[in-house]
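Only a single protein chain was left out; the remaining protein chains are all shown in position.
To keep things simple, chains are lettered A, B and C as they appear, and every chain counts its residues starting from 1.
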Amino acid sequence: MQIRTDLAMESQALSPSPSGVTSRRTTRGNLEEIDVKVESDEAAKALEKDKGAYITLYHPLLSHADAEERKEIIESLARVVRELTPKGGDILVVGLGNRHMTADSLGSRVVEDLLITRHMKDMTEGELKNRLRGVCGVAPGVLGVTGMETAEMIKGITEHVHPAAVIAIDALAARESSRIGTTIQVTDTGIRPGSGVGNHRAGLNRDSLGVPVIAVGVPMVVYAAVIARDALSLLLRDMDVNEDEHQQAMDGMVEQITRQGLGELVVTPREVDELVGRVARLIADGLNLALQPGLSLEEIQYLSHDGP
Amino acid sequence: MQIRTDLAMESQALSPSPSGVTSRRTTRGNLEEIDVKVESDEAAKALEKDKGAYITLYHPLLSHADAEERKEIIESLARVVRELTPKGGDILVVGLGNRHMTADSLGSRVVEDLLITRHMKDMTEGELKNRLRGVCGVAPGVLGVTGMETAEMIKGITEHVHPAAVIAIDALAARESSRIGTTIQVTDTGIRPGSGVGNHRAGLNRDSLGVPVIAVGVPMVVYAAVIARDALSLLLRDMDVNEDEHQQAMDGMVEQITRQGLGELVVTPREVDELVGRVARLIADGLNLALQPGLSLEEIQYLSHDGP
Amino acid sequence: MQIRTDLAMESQALSPSPSGVTSRRTTRGNLEEIDVKVESDEAAKALEKDKGAYITLYHPLLSHADAEERKEIIESLARVVRELTPKGGDILVVGLGNRHMTADSLGSRVVEDLLITRHMKDMTEGELKNRLRGVCGVAPGVLGVTGMETAEMIKGITEHVHPAAVIAIDALAARESSRIGTTIQVTDTGIRPGSGVGNHRAGLNRDSLGVPVIAVGVPMVVYAAVIARDALSLLLRDMDVNEDEHQQAMDGMVEQITRQGLGELVVTPREVDELVGRVARLIADGLNLALQPGLSLEEIQYLSHDGP
Partner (left out) sequence: MQIRTDLAMESQALSPSPSGVTSRRTTRGNLEEIDVKVESDEAAKALEKDKGAYITLYHPLLSHADAEERKEIIESLARVVRELTPKGGDILVVGLGNRHMTADSLGSRVVEDLLITRHMKDMTEGELKNRLRGVCGVAPGVLGVTGMETAEMIKGITEHVHPAAVIAIDALAARESSRIGTTIQVTDTGIRPGSGVGNHRAGLNRDSLGVPVIAVGVPMVVYAAVIARDALSLLLRDMDVNEDEHQQAMDGMVEQITRQGLGELVVTPREVDELVGRVARLIADGLNLALQPGLSLEEIQYLSHDGP
């Protein structure tokens, strides 16, 4: 049984830190930022993450922060995205995941709240037009729903639309339930094959698309098997068991998990439907602010939502 | 930490069978039917279930059965519901739960697929009219959404609509993930306070409403804490630990569960959105068949769905 | 063919103003307020409206007003509702209409955006609790969906919940397409039988419920037949036709309308789905502000929406 996490900061915590990884942690009130850089091939292999920058924002009440903290989160996210994104040219935002599976619908919901402007250049008059950067967005759906690899579709669209970069939004799987809906990971390495709640088969990155790919992900589930295993592991540490007994217990747990059919079960908060909506809006606000430097947050919220 | 299950058959399995409980099990192909009767006050107390009949239908592929097995499940459900329901008079079907929380939306979805006929008596002409029993339905929403106890609302509606009986549909919590979407429980004891995915505070039963209340429930979640605890318990049984160590491990698990905030986390299949839709349709077909003896299953499916 | 309008200001415009009707019109920027009072039985009969107060707010860009104007509309609506609503006691907000029919879903959507607080009195601690007025809400659905008259259900709920007043929200039919999504009518006469997009059969008012009923309505459709007839009527006025020809033309139009099956057809903007969402939010903001004098608009929007 493999330990399944899409968060670089969790991967790093699992391994004894290999050379070629640097990390920096800053906090500001309740908002924590962890910058991990994977710089060597050995580090990439050890962490099972591609070389690149991984920035994680964590706030214990991310989706329920009060107005002031919410603004700070949005501005931090905007800053991080801006740093990884080319200055000029159109941006294509791709909402990954299955809109009909709540925990996996984050990507498509972010695209719905996004300020779509690329087509306005031909339409809008005057002043607003010059302040808008061209942004387009699509939520293509997952392989089981479309019959096509998302990567195939995005590759084809990219070749015709010629964006300067792709930003891919995805719901992630984490190792700890406390990460659900509280953590945002931004990386310039794109989407790794097999990651995400829906297990995308093909990756999306600069190699496959020919343009930079920034990925923004938020954990929405923990696999039930991971929670069960972690809990046991911690327990055994406290008990007076020898190595054989430890191994035997872990094997027993794996057998239990398999027998109970836990493999495909996920752990979510009961109110995951509402949570996804709130997080999607937060991410959309952050992206809109990053991509539209000519607009204030108030203008963005007015233009992108149903009222303020 | 309390063991949380809404299934009588699971409660019974937990306790050494007290006197005053009878149970009968019959199977037909893959479909298993378990009839539990709780007949004494002691039994009711031991199982934490009210006195009455609890009939459970279990099929490992309930929502994905092939056409023939599906028909058999629907007909079995119809028979069980018919046995507990008064022969004459209007029936009020109440869809419990929160339609905006996927795992808790079963009740409201069943009401959407129900054949609503009570108002047709004044409208329809001729032959069909005489073959229809009056059925009405409402999905009032949960306390957090309405600000009103469901029981208050249903009591008020019942006093004005005068149904011969109320049938309440609810998503349940089970102890084993294998029960999710595979088990239907029908009981003439109504809804017990504090049960269901959404933890209804007040109960719905003959005492509170003044008419018979039949409850139809399907497990849609298992609380994460329950799964973790069960897995550990089974493991410890296989390990050579004494009673003190056993207790210590269980306490450690409870602490872990609390620390990880597992209390409100639920385990569901990833595809719970689709699962709820399929199960809702199955239950609706069964209820429609039970309540409209003048119609065939084909007529029911034609009238209640978008086509066959 | 009857002229179908739910707006008192349109009824009044149709008739030569009978005695017993007073009306006052004030404008402030783009926002127009018309207060109509129907005070005599003759006036009530002539206008086909119950005796009482009808306040209409009109803004040509109601749902797309900029931030400042939006605030003004919300505050005007709050003031009007507050004037007609008892000062103390709980308020029950009823969302009328069919949530599965877009143009008729306004009521249920407003209830979704409402600040529901009645149940919090038992839950919330400290300061916030004392600032909240008890508000509960329900969207019971329409006769064709529930098999029960909405009035039956609301009567039953009211008897158990004991609100000081009921506020009913409804999508209306207007005579002029320019009213769609731009006009809000508030009245203390409740809901008249047969009004609304969905043609409610029974009315909701102080007589039937025993408490004051304030109705808030927004036109969402114009019946196609009305538009066709109006257009023709205006045309004929410009043409040199005698009375016989006029009558003949109008009769021909009625025949045309019947032949084309226009009776049940409605005229809506293409983007009615988005429009309903925007208007629902505006109405909810206004109601929340009216009913929660202890909260600012910012607090209300923070508490009732997914973020600011």
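The criterion applied here is as follows: contacts are C-beta pairs under 8 Å (C-beta built on N, C-alpha and C of every residue); 3 or more make two chains touch, one makes a residue touch a chain.
All values derive from a computational prediction rather than experimental measurement.
Only one of the listed residues, C:11, C:102, C:117 or C:185, touches the absent chain: C:102. Checked against the full complex, the candidates A:56, A:117, A:205 or A:301 give a single residue touching the omitted chain, namely A:117.
For the options A:83, A:159 or A:207, the residue in contact with the chain missing from this view is A:159.
Of the listed residues A:97, A:134, A:181 or A:198, the one in contact with the hidden chain in the full complex is A:134.
Residues 116-120, 134-141, 143-149, 152-153, 155-161 are the ones on chain A that touch the missing chain. Where chain B meets the chain that is not shown, the touching residues are 66-67, 70, 274, 277-278, 281-282, 285, 298, 301-302, 306-308. Think of the hidden chain as still there; on chain C it touches residues 100-104, 176-178, 197-198, 221, 224, 227-228, 231-232, 234-235, 238-241, 245, 248-249, 252-253, 256-257, 260-262, 264-274.
By definition in this document, only the chains that are shown with their structure count from here on.
If you draw each protein chain as a dot and join the dots that touch, every dot ends up joined to every other dot.
Computed from the mean C-alpha positions, the centre of chain A lies at a distance of 43 Å from the centre of chain C.
A separation of 38 Å divides the Cα centre of chain B from that of chain C. Multi-chain contact residues of chain B, defined as those touching 2 or more other chains: none present.
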